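The full complex has more chains than appear here; those shown keep their coordinates.
As written, the chain order gives the labels A and B, with residue 1 at the start of each chain.
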């Protein structure tokens, strides 16, 4: 299906269990929380794979644009697998693609690994697809700065 | 400035004070919370002006797509004024435009009223601009349904 991602396209995945308070009054995870899942997979990757020091590092990543298309409901207490890829890597910015898959739809939980393709060829379709742009800036001046080398090397591994 | 909205373009505005927990580790309101402000101004409008009954009404609005461009930081304990407009109203869906203005930049707090133009002609520029698409669905079947009349009448007043 064109334009729909399968977990195998994402070189980094993260298991994100939902929480009680993610559900809103209509009984499903609120649209706002999807962006929290985006933030979580992105920063987990940057910290663990790229060496980002969110507490004291001289360079930090600020979100300048984000987008999400909601394709199906997610509800607590389900588990979500977030798949992360890089669509564009510039001098000081990066545009990530993030898709959210439901474990109940067959997504595999295997943090950090490439999302496994279903052996039957039937990969789950995402519950949501989005993108997110980080600009890396100096922590003090908040001016754009080149992506640090350790982070750049990690991000290059997510290119698709 | 083309493409940048002033509060006067929004027929509905809502005062949204920030909360301690909106700030993230970098000291500013987290990108995720901006969408919470969008959700809040939209649903406050639908409830108060359009008669939406979120607890028992037969029709509810589900978010199918959202987007935000972040133009400047907001920090607790600031106050935000959210401006709401309607960019497209279809049979069962509506696309809202939302801009967030900082009271510290001169935005006026006057819930429900058209955002007042600055008498000096210098309207504040938004800290963020986004859009958000609701599809109205039957609460039980979750299938698309025409926008209820009371809500449609209210939304028409927000067209720009």
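Things to note:
Everything that follows uses one rule, which is that contacts are C-beta pairs under 8 Å (C-beta built on N, C-alpha and C of every residue); 3 or more make two chains touch, one makes a residue touch a chain.
Quick caveat: nothing in here was measured; it's all calculated off a predicted structure.
Of the identical chains making up the complex, 2 are displayed, while the complete assembly in this file numbers 4 copies.
Note that only the chains that are shown with their structure count from here on.
Chain A and chain B have CA centres that are 25 Å apart. Of all residues in chain A, those touching chain B in their complex are 25-26, 30-33, 35-36, 39, 54-55, 60, 62-70, 73, 139, 142.
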